[in-house]
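Here the complex is missing a single protein chain, while all its other protein chains stay put.
Coming up: subunit A.
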Amino acid sequence: MNATLPSDQTRGRANAVNEAACERMRPTEDEHVTSTADRAVDVLFLYSKDMNIYGDFGNLLTIRRRLALYGYDARLHFYNPGDDWPDHVDLILGGGGQDLGQKMICEDLSARADSLRSLVRAGTPALVVCGLYQLFGHFFESIDGTRMEGIGIFDAYTIGQADRLIGNVVEQSSQFGEIIGYENHSGQTFLEEGATPLGEVDRESMGNNGVDRTEGARAFNAIGTYLHGSLLPKNPLVADFLIRTAIERRYGRFAPKQIEEQRRELQLLDDLAQRARSVAAHRPR
């Protein structure tokens, strides 16, 4: 058998990540993080047990790794019903779940509503995806008529429907430019008068409800969205907005402390994200 080797040109195009890059890809998070208290960032992951579907942990991983590469120390708090509420929260993350998971956390969420509302109103950055986005609105009425009360951070409500809205999403946001992800939800969310969406969907993406082209919601520094994918790895601008806001609120200013290796590694992750984004933007729905 004769193998035809690809031309140098082909190889040049393909080998965007070369051997030299490999050396820098060794994990640096543990070695170079300054673990002192003045670099700590407290990250709250809401309902990690029941609300983590569709890769929402990717968002947590992204926040944690990027914080480390900026020279900050992520202190993760996994919160589940009945757990103690952390003393300090700089950044809130929450994911999607199954209908059942959503019902299970509902009661606990309403017990924590005041804490969450005051955090968000004080400007704490938050990203809630899918199921928790719905419950950060006023209510979710499922198709069988069951009504789950939300905590009203977003002026939005959600109505269940028989057909799920599923597929790749590209949306345009005035703050973040093009946001890329994947939606999979049965609830149709409607924003109330005066509420701000996160963005407007392109092409055949459905977004909040498949009708008004809006996707997600914004309130203070909180972002609600239907986008999995995971969202943050492929949308580093959103990740950096959350990180920067959290740090500015806690320490007054965002002051990355990086060695060259960390800077290069962050650059490499952003290059990979850029390539993954341009492919994802053109995949079938």
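In this text, a residue touches a chain if its C-beta (ideal position, glycine included) is under 8 Å from a C-beta of that chain, and two chains touch if they have at least 3 such contacts; residues count from 1.
The working rule: contacts and distances are computed from a predicted model.
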{"item": "Omitted chain, identified by the protein name its UniProt record gives, among \"Multiple sugar transport system substrate-binding protein\", \"Pyruvate dehydrogenase E1 component subunit alpha\", \"Lipid II isoglutaminyl synthase (glutamine-hydrolyzing) subunit MurT\" or \"pre-crRNA processing endonuclease\"", "value": "\"Lipid II isoglutaminyl synthase (glutamine-hydrolyzing) subunit MurT\""}
{"item": "Omitted-chain contact residue, chosen from A:I159, A:L237 or A:A276", "value": "A:A276"}
{"item": "Where the unshown chain meets subunit A, residue by residue", "value": "1, 3-6, 10, 14-19, 21-23, 25-30, 45, 48-49, 52-58, 60-62, 65, 75-76, 78, 98-100, 162-168, 182, 184, 186, 228-230, 233-234, 268-269, 272-273, 275-276, 279-280, 283-285"}
